[in-house]
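Every protein chain except one is present and positioned as in the full complex.
Our next item is subunit A:
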Amino acid sequence: MADGRGGTLRAYRALLGAQARSQTAYRTSFAVDLVGNVGATAFDVLTVLVLFGVTRELGGFTLRETLVVVGLSACAFATADLLVGNIERIPQYVRTGLLDAVLVRPLGALPQLLLMDLPLRKVSRAVFGLAVWVTAVASAGIDWTPGRALLVVLAPLAAVVFFGSIFVATATVSFYWVESGQLANSLTYGGRDFTSYPVTVYGGWFRALFAYGLGFAFVSYHPALALLGRADPLGLPAWVGWAAPGVAVVAAALAAAAWRVGIRHYRSTGS
């Protein structure tokens, strides 16, 4: 099946190329969007800087430390939003018949939808997010070890997978309930905002639910602790900082299962 697999990869690459040609067909608007899309991520970082204008510490973390948390969150969210974010447009795919069209082709439905609607205009945002991450890590005074060097690469990848899983899992709700956009947004964008700060700034049931119930603490907070060499003020052991890839794999498996069940409930449209 080696040839079959290569053929499948070539097919996906062809879909990606077609999407690139389609999007760049409108040059000016593409260029404008490239610039405009940096805005949202820049705003996340600015918010943190403004906060530190009025306080010296946030939940027990300094500005440089907090920037590692927000940098990881921003970089991963922007990348996941680029790669998977458009899956929230399922109701539109249903209405235009794109979902029917991809289902009668010999490729996976989810990768086809992602590639055929890949918002290349958001590339600028992902690049900006990466720049924030690199800057934050470089200026945080990290005591480098081989382990931390590995984590600095692995943590953003795990976070991308985690955010991507949240996008896919929440999007599948619209197979049952078309008007589910707001619920999905509260988890995806809410999750991004939650992971922009150390979880110590939140309290009570809200922290318990988002940080550990849904697993958002593993996206940026715990990896940041491991990189900075700080003990968790909430008392979790140090190895938790390394749990991010495992949590991401579990999240991806759950999201894939939700997708598979969801697509069987797909109702299509009248004609």
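Everything that follows uses one rule, which is that a contact is a pair of C-beta atoms (placed from the backbone, for glycine too) under 8 Å apart; a residue touches a chain by one contact, two chains touch by 3 or more; residues count from 1.
Here is the rule we use: contacts and distances are computed from a predicted model.
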item: Absent chain [UniProt protein name; select from "ATP-binding cassette domain-containing protein", "LLM class flavin-dependent oxidoreductase", "Peroxidase-related enzyme" or "Xylose transport system permease protein XylH"]; value: "ATP-binding cassette domain-containing protein"
item: Residue among A:G36, A:G60, A:G97 or A:G147 touching the omitted chain; value: A:G97
item: Touching residues on subunit A - with respect to the absent chain; value: 4, 7-8, 10-11, 13-15, 18, 21-22, 25, 97, 100-101, 103-108, 264-268, 270-271
